[in-house]
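One protein chain is absent from this view; the other protein chains keep their places.
Chain lettering (A, B, C, D and E) follows the sequence in which the chains are written, and residue indices restart at 1 in each chain.
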Amino acid sequence: MFDTENAIYMGSKRKPQGCKVGLFGVPYDGTTSFRPGTRFGPNAIREMSVGLETYCPELKLDLNEISYVDLGSLEIPIGDAERVIKEVEKATAEIKNMGLKQLMLGGEHSITSGAITTLYKAYPDLLVIQLDAHADLRNTWQKNHHSHACAMRRCLDVIPSQQLLQVGIRSGTRDEFDELHSSKRLIKHVHGQNAYELAQALEQHTNKPIYLTVDLDWFDPSVMPGTGTPEPGGYYWNDFNSIIEVIKNYSLVSADIVELSPQLDLSGSSSVLAAKVARSLLMLLSIP
Amino acid sequence: MFDTENAIYMGSKRKPQGCKVGLFGVPYDGTTSFRPGTRFGPNAIREMSVGLETYCPELKLDLNEISYVDLGSLEIPIGDAERVIKEVEKATAEIKNMGLKQLMLGGEHSITSGAITTLYKAYPDLLVIQLDAHADLRNTWQKNHHSHACAMRRCLDVIPSQQLLQVGIRSGTRDEFDELHSSKRLIKHVHGQNAYELAQALEQHTNKPIYLTVDLDWFDPSVMPGTGTPEPGGYYWNDFNSIIEVIKNYSLVSADIVELSPQLDLSGSSSVLAAKVARSLLMLLSIP
Amino acid sequence: MFDTENAIYMGSKRKPQGCKVGLFGVPYDGTTSFRPGTRFGPNAIREMSVGLETYCPELKLDLNEISYVDLGSLEIPIGDAERVIKEVEKATAEIKNMGLKQLMLGGEHSITSGAITTLYKAYPDLLVIQLDAHADLRNTWQKNHHSHACAMRRCLDVIPSQQLLQVGIRSGTRDEFDELHSSKRLIKHVHGQNAYELAQALEQHTNKPIYLTVDLDWFDPSVMPGTGTPEPGGYYWNDFNSIIEVIKNYSLVSADIVELSPQLDLSGSSSVLAAKVARSLLMLLSIP
Amino acid sequence: MFDTENAIYMGSKRKPQGCKVGLFGVPYDGTTSFRPGTRFGPNAIREMSVGLETYCPELKLDLNEISYVDLGSLEIPIGDAERVIKEVEKATAEIKNMGLKQLMLGGEHSITSGAITTLYKAYPDLLVIQLDAHADLRNTWQKNHHSHACAMRRCLDVIPSQQLLQVGIRSGTRDEFDELHSSKRLIKHVHGQNAYELAQALEQHTNKPIYLTVDLDWFDPSVMPGTGTPEPGGYYWNDFNSIIEVIKNYSLVSADIVELSPQLDLSGSSSVLAAKVARSLLMLLSIP
Amino acid sequence: MFDTENAIYMGSKRKPQGCKVGLFGVPYDGTTSFRPGTRFGPNAIREMSVGLETYCPELKLDLNEISYVDLGSLEIPIGDAERVIKEVEKATAEIKNMGLKQLMLGGEHSITSGAITTLYKAYPDLLVIQLDAHADLRNTWQKNHHSHACAMRRCLDVIPSQQLLQVGIRSGTRDEFDELHSSKRLIKHVHGQNAYELAQALEQHTNKPIYLTVDLDWFDPSVMPGTGTPEPGGYYWNDFNSIIEVIKNYSLVSADIVELSPQLDLSGSSSVLAAKVARSLLMLLSIP
Partner (left out) sequence: MFDTENAIYMGSKRKPQGCKVGLFGVPYDGTTSFRPGTRFGPNAIREMSVGLETYCPELKLDLNEISYVDLGSLEIPIGDAERVIKEVEKATAEIKNMGLKQLMLGGEHSITSGAITTLYKAYPDLLVIQLDAHADLRNTWQKNHHSHACAMRRCLDVIPSQQLLQVGIRSGTRDEFDELHSSKRLIKHVHGQNAYELAQALEQHTNKPIYLTVDLDWFDPSVMPGTGTPEPGGYYWNDFNSIIEVIKNYSLVSADIVELSPQLDLSGSSSVLAAKVARSLLMLLSIP
């Protein structure tokens, strides 16, 4: 008769027992210098998820057929970027100990390095795939080592360069683009086409466990206006699907979805798109 | 470490055991002809409650010192006003059976008659106090018997006229005002003054159990823009406090807070005010 | 069966025959330098009027008992302030010829002088009462003679100084305040009190026909956020009612309501207040 | 001199005499469980239509060259889904009796079955073409038979399965997709290409009168954020034009445009797109 | 230590000495009849520019490597369209005298003819390229000669027809389209393809100095909702880039970006796109 409204991602269990995937939020935006608000991301994804069906016609899977738990959101130590990353490290370890694969909902991109620090210990051959508009390779930004503009630099402090693939980056400094090219980490994606360059790159990484980090500003601002630093010239749902078509043949062990600022998009469409991305990732993470 | 974000009113228990008050939502706005949206009211009150302190300096009470459960929200049978009211009747009975006093968060005003129908059976001397901008005494509105414009008429189908006090009504038809005056149910309240007319009226009802229904449009649109039919010339927080000062000397057994349309007030101030009203009522309902 | 939605002020006739009052809009904001949008004012008042009752408990009158026509809105010659004022002059003459008293919905304040130019010819003893936050006495503003910051200066080009009363002005230059005081046109109003200073002033003008111009920024920004230049420290619905209590004893022959910028107030409360002001004025204009 | 602002679709007549097409609104959203607001759709289409030209460069037709009447909007019996559908049936019959083809502006999708019930009696070979993101084939939804999630199921209560073509559906349950495929009603459309699969399907239906129902969420959320349940991965204006290119060779006898929730898109672009869809349909309906 | 916030376009000098390009705003929207607000365009472009990188991966240029000054914005004589155009003529002359190429940020499209009037004197073979949704070829609109709907007609009062190329126009009257075709000024652009038709047309104009006027409604409303008259079926960032790829081989001497109404797009994405267009144009104008 009574029902708790909108508190969890649609169809989630509330207890981890019997689940394969653990979903949790990190409502943190402490280093966002331009327009804050990603702290509201996790709950917006949860709330808008109920506007979607549980069935995915592309993957021909239904959320009702898999088991995942919504663990809630991390409590954030306000105003101390370093400690937040540490909390993410600890949460990732804890979820791994529960026997769950994790789907982390940001919050800003700087949280990714926390998850990767923990998972790299468990999976030394972990391959990180980044969907993003921005290279995120600065070493510091506004004098902060843990700025979201440094998100992938911090990951590269942990994993070797050849274990990172950066898909469709379209914004960066001249130095960042030089590095993207020279390191061969930049994977080109052409809007409307299959993800064949990613497919090709992955052939060299068979059997490696994959971590997928989706910075939602990878999408075009027209379909994802709800993000702090929108960059014109981005990608669409069908492009994301092409990526998924490739990745589903590999072993996805963990993923995150970051940089949703729902209050910037009053229509809610950005949050729905993020929730649909989450639906695909939950399905991929549940494939044995 | 993990924490469910914003899903319940601040400080609520999640289980009724040991509680005195049961809080629940009725996210229903099916008869709202002008501007819908009160269905979003219960969760907005929950979310914005965390911006308040648990301590009330006027009542000198702290939510931490009392026990109340947030039962979640009723599942609404969409598009059938009559069945919604029936569901409210049943929920009210169920909560009473749990040994809890109830605080119902609307949703539109038409739900009040459901609660009163059940409670009147338990308390035949139940005294209903209505704070409202509108008389709500139409028999039908837009051919609907259960419109929120008929909310108190439906209550008067259940309780006798002398068991209703209508405080500060400032909008209605000529017929409604004629009835308000001839029935002596209209209790005048002067902004900025003590609620002495209500105090006087209550002297004739000593020992009666009280049901308080707060239609939030009783407040001035400047402090409560988030409501569907704002009516200029309303009341303020201090006026509400004057009412509380009077009622706290009587036995409040049940209450509701209705007609919050949070999406009409992007600042969130309306939801904060509603949450502060809820805080006062939780405290009054907890007094033995 | 079919009904035209929201196109007219509630209860208006669509033909002038048999009516006493003619309502029309002037959707003009061409000299507004700060934040435009009053062009949307007339229709917002019409649309939100349906959220009100037709009965006014203060005046004990009902719109259903009087006859008024909504004539639609003037077509505006874009980008030519002078011609707009001329169009208002012509419209005012035309409405007068129809035997109607007029209620003009702005649009910005500069349109008032158009109406007064025509009416002053018919009523040489016309007394203009201005409710406004600003003195509007500049001779030019941003090199424009017809700026809304010059609205009353343009009226004073037509009527003599002693036929203008400026009620509750709270913003202006030092020169404007000097003139307000020395000319004795400034009528003080104390929030929450009766309009006794206006009442006193009017005693010297018995039998004069009155033109009331309501610049909505006279109201406090809390109750009227939907205006381009909000000025803290303003008035409330009850204050407006005090003014009406005084004016209803005199002969109101014409009125306007200006400076509503509805898009600045997403809650719609500003438009509701403007519509309620219109309701009072329609009633006063209908008193024989 | 005076002009009624924005009350009708641009260029409409106000009387049906001499017209070929009758336009009317059904401001109903009573079964919308997620995010209401389609009740504001008809007027938003009217208001924003004035931002378009009357000439269509694709069809090389001009609205000035055809005759259509805006009949206003249906009065809605609030809170009773069944009666609303009945009202639509009656209105459809009435408009047919006037000798007009009809263009119905919703409101939510559940109203379509009302129009089809009436028209199927007149045209037993009526072919219904549905543009929609969702299959809308549930039998009940949230215990309601007339939910907008059941819109096409209700139509299939009236017309035979082979008289329905469902174009570009991209969201549904596993059961709905199974039915779409097995019934061969699903017409695939590839973004950016001609509507050749629809063209092919229509070859089997030469001479059948066509009813086109456009659920605006068929469009991508980036061009139509103003709808209650946006579904990523949708279609664009050029795709709609491809559909029109095919249908214009057949006999369109009636159409509707539903599920616009204008308040969700503050930019107004969604309403402009809906108004442009209406322009194309008015032109097709006017072709003898 | 102290830093002026957001007052200028990112990386601009504040003094013209040593600069090649002069950037300035014309915050004018006086003839906009439908939805005003382009007066807020120049500052929105400045404010949102900081969300972009200074490096352009397509042009492989960095703003840090070029020199341009932000001169601020023109003071607008409110309510007098003709004088505004004159002010633009004067400003253009002044900037030319400083030895700067100019990038003008509107404001509405009517300001373009002011710049062209001055520049045509200096460059009699000036070739004007217009990116626009609308033909803007009316001679008067709403009785105003200088309406933004007449923007290119006013330019054609100055330059000969064969010195204007109108790229991708998709909205206009039947007369306008007839003229576009017969004059051969209409340059077709197919979304997603190279700008080969423009390239072809430019071959006949080798060595001519180019003026590029970008009416932002050329873009699709999904990527540019922040404009007053959005027209479905428009272009995207990649299309703009195709245009730039062609133009960069010619000599761009001046440009403008007009019709941004930032308040219509709360997400800010429209302003970011406009700022990115400005970045490309600043780079092209700096090429010797």
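Convention: contacts are C-beta pairs under 8 Å (C-beta built on N, C-alpha and C of every residue); 3 or more make two chains touch, one makes a residue touch a chain.
Just so it is clear, the structure is predicted and the values come from calculations on it, not from any experiment.
Colleague: Among A:G37, A:G72 or A:G107, choose the residue that contacts the chain missing from this document, as touch is defined above.
Modeller: Once the missing chain is taken into account, the touching residue is A:G37.
Colleague: Which residue, B:V26, B:I78, B:V223 or B:L252, contacts the hidden chain when the whole complex is considered?
Modeller: Spelled out, the listed residue whose C-beta touches the missing chain is B:V223.
Colleague: State which residues belonging to subunit B touch the missing partner chain.
Modeller: 50-55, 57, 60, 62, 192, 220, 222-223, 236-238, 241, 265-269, 272-273, 276
Colleague: Considering the entire assembly, which residues of subunit A contact the chain that has been omitted?
Modeller: Against the missing chain, subunit A presents residues 29-33, 36-37, 39, 76-81, 142-144, 146-147.
Colleague: In the full complex, which residues of subunit C touch the absent chain?
Modeller: Against the left-out chain, subunit C lists 34-35, 170-174, 177, 191-192, 220-223, 225-226, 228-233, 264-266.
We adopt the following convention: only the chains that are shown with their structure count from here on.
Colleague: Mind pulling the residue numbers of subunit B that touch at least two other chains?
Modeller: Residues: none.
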